[in-house]
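One protein chain omitted, others in place.
Note that the chains take the letters A, B and C in the order they are written out, and that residue 1 is the start of every chain.
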Amino acid sequence: METSKESNSTVRNNREGLKGWLNPARYGWERVSYWFQRLTGLFLLIYFIGHVYETSSLTGGQAAWNALLALTQTVQGHIFLILVIGASTFHSVNGIRLIFTHGGMGLGKPGRPDYPYDALSLNYRQKSGIWISLILAALAMLYGADVLFGTK
Amino acid sequence: MIRESLIMRIHYITGISALFVVAVHITMRLLMPFDSSIEYQNIIANYHNIAYSILLESILVLIAIHGFNGLRIMLLELRQNRLWENGVTIFTISAMMTVVAYGTRTIILAQGLGA
Amino acid sequence: MNELIKRIKMFRNNHPAGDENADNEKNIREKINLKVFRTNGKSESHFDTFEIPIMRWTTVLDALLHAKSYCDSSIGIRYSCRMASCGSCGMKINGIPRLACYTKISELKGGIVSCEPLANFPQIRDLVTDFSVFFNHHKQIQPFIQNENIQTEDREVLTEYIQKPEDVDKYLQFSYCIKCGLCYSACPTVATDTKFPGPQALSQAYRYSVDNRDNALGKRQNIIDDRHGIWRCHFAGSCSAVCPKGVDPALGIQLLRGHMLRFSKNEQKLAELQDRGLDKS
Partner (left out) sequence: MVDTISHDVLIIGSGLAGLRAAISCSASSKNLSIAVISKVQVMRSHSVSAEGGTAAVLFEEEGDNKESHIYDTIKGSDFLADQDVVERLVSNMPSEIYQLDHWGMPWSRREDGRIAQRKFGGYSFPRATYAQDKVGFYEMQTLYDTSLKYDNIHFYNEWFCTRILSDENNRFRGISAIEMKTGNFMIFKGKAGIICTGGAGRIYSFSTYAYSSTPDGLDMAYRAGLALKDMEFVQFHPTGILPSGILITEGARGEGGYLINKNGERFMKNYAPKTLELAPRDVVSRSMIREIQEERGFKHESGVDCLKLDLTHLGEERIKERLAGIREIGIKFSGVDIIKEPIEIRPVCHYMMGGIHTNLEGSTEMQGLWAAGEAACNSTHGANRLGANSTAECLVWGRITGELAAQYALKNGNSSITIPELQVAQEEKRIYDEIFRGRGQINPYEIKKELTDTMDDKAYVFRNEQELIAGLKKVRRLKEQTWKHVDDKAREYNTNFTNVMEIDSLLTMSEIVLVGALNRRESRGAHARTDYPNRDDRNFLKHTLAYSSTEGPHMTWYPVTFTRYAPVERKF
């Protein structure tokens, strides 16, 4: 019934829950972008906190710094750093795309939709934005790998 | 209460600004071979440069705001009741301040360290 | 050459398979298995499978109604127009929200078609879900023309708005919405955020706000400028991907947000009224 109370909407009401965030493949590239943006955002936040903690060892003098550095100078540490590079590249490039789209730019002008209704907002400009972000992230990771592993 | 549109505007601005400052920050790492760029002496030298310290501080603030706001967004979407929502707001703001304070402490202390 | 074209045309005439797949022929099967989600809305749930004869034009709704008529009359299902204009028959078909009457079996792959109730809606029974929260979100955004300079009460009116076709085009596509809830079911934010108005309601807020007969953009913005409001859309685009009517709710939401971020100026000129002093005889 329509007159149901507002309080109703705080009930969980059979929501898909976190499961709904997963399985991005069902709905196309934009959903993949959504998913990656979140994951990379979270990942970067964790890295950021870690990084602030890491650098704070400076205050403990050279020994402490080098001890921590040694931790990151391992293969795992390098892989982690490469992931950070990839994540931040994707997140930044795609983030800039998102800022534009959130402001309604680059989506086209609404008009009469014709059958078969391909959504204007899911256009190729946006899709290529996502692909470019992914490709740039991959390139950045390759470059990072080259810097980290290659010089040795 | 602050309007959500204002918060989001801040989110976008901090995001974009962070991109620039981080770019500078990373370029500094790449000006010399990466390994030597993170040697203790070089780092401390960096910190003695006031302009660079300001840059670091702004990275700290911008990313903390942006990142913890992002976290707040996700947590708000997870669960909707007053307790949780207030908890999320308090938690993200205090976590943000803690990280900023902790990072600032490093920057200030590093100024005083000798090479 | 002409011969060839003629032959192609003949082929098309014999197999007016529609646009979806030219190799439709391969998809013609005599029978399919229809898997239907069953629940009494409370605790248990399971799938029942029915074998249904199909034709080229059989839709999932046809198949379900066949099952209801001849196999198990207790299947709970909501339907009305069978021509994709009433929005009753939204359900998850092979995992994706679609309209049952708008999905031909021949468009689906494989010999099994599974039907489940829409996600993010409380279940009432089998494929039937509760839309009250969804309708309520729609109501919250005040989806009606508001214009304090104009008489909009129910009274004899003999004035007409002058609205150019290009003014109509600004909002037209958003008024295609049949309130089927598919977008609501696909949106990842709705999946967890119970207070988020959802793509349907938000795109309707845009639809009414860009109509140049209305001047309540600011009012509606206030309603949705909230923690759980329009900002919780992350442009995942799934709403537009599943919308059967080309509404493109994601577009409406982003454009509305553009106004709120002042990225795009609100240069809308209110439509003019013209008197039609028709003789009343």
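Methods note: a residue touches a chain if its C-beta (ideal position, glycine included) is under 8 Å from a C-beta of that chain, and two chains touch if they have at least 3 such contacts.
Quantities reported herein were computed from a predicted structural model and do not represent experimental measurements.
Q: Which displayed chains does the hidden chain touch?
A: A, C
Q: Using the touch definition up top, pick the residue from C:33, C:49 or C:159 that touches the left-out chain.
A: C:159
Q: So one chain is hidden, and I want to know which residue out of C:179, C:195 or C:257 touches that hidden chain in the complete assembly.
A: Counting the whole complex, the residue in contact with the absent chain is C:179.
Q: Of C:37, C:50 or C:131, which sits in contact with the chain we cannot see?
A: With C:37, C:50 or C:131 as choices, the missing chain is touched by C:131.
Q: Touching the hidden chain in the full complex, which residues of chain C are there? Just list them.
A: These residues touch the chain not displayed: 12-13, 16-19, 40-41, 55-57, 68-70, 73-74, 76-88, 102, 104, 124-126, 128, 130-132, 135, 138-139, 142-145, 150-165, 167-168, 171-172, 175-179, 208, 211, 213-214, 276, 278-281.
Q: Since one chain has been left out of the picture, which residues of chain A touch it in the full complex?
A: Residues 1-3, 112, 114-116 of chain A touch the chain absent from view.
Note that in this section only the chains that are shown with their structure count from here on.
Q: Report which of A-B and A-C is connected by more C-beta pairs in contact.
A: If we tally the C-beta pairs in contact for A-B and A-C, the bigger total goes to A-C.
Q: Give, as an integer number of Å, the spacing between the C-alpha centres of chain C and chain B.
A: 42
Q: Note the residues in chain A that touch 2 or more other chains, in rising order.
A: Expected reply: 10, 18, 38, 102.
Q: Of all residues in chain C, which are in touch with two or more distinct other chains?
A: Chain C, residues with two or more chain partners: 192, 194-195, 261.
Q: Which residues of chain A touch chain C in the complex?
A: Against chain C, the touching part of chain A is residues 1-2, 4, 6, 8-21, 26-31, 33-34, 37-38, 98, 101-105, 107-108, 110-122, 126.
Q: Touching residues of chain A toward chain B in the complex: what are they?
A: So the residues of chain A touching chain B come out as 10, 18, 38, 41-42, 44-45, 48-49, 52-53, 55-56, 58-59, 61-62, 65-66, 69, 88, 92, 95-96, 99, 102, 147-148, 151.
Q: Mind listing the chain B positions that touch chain C in their complex?
A: Per the stated touch rule, the residues are 3-5, 7-9, 73, 76-80, 85.
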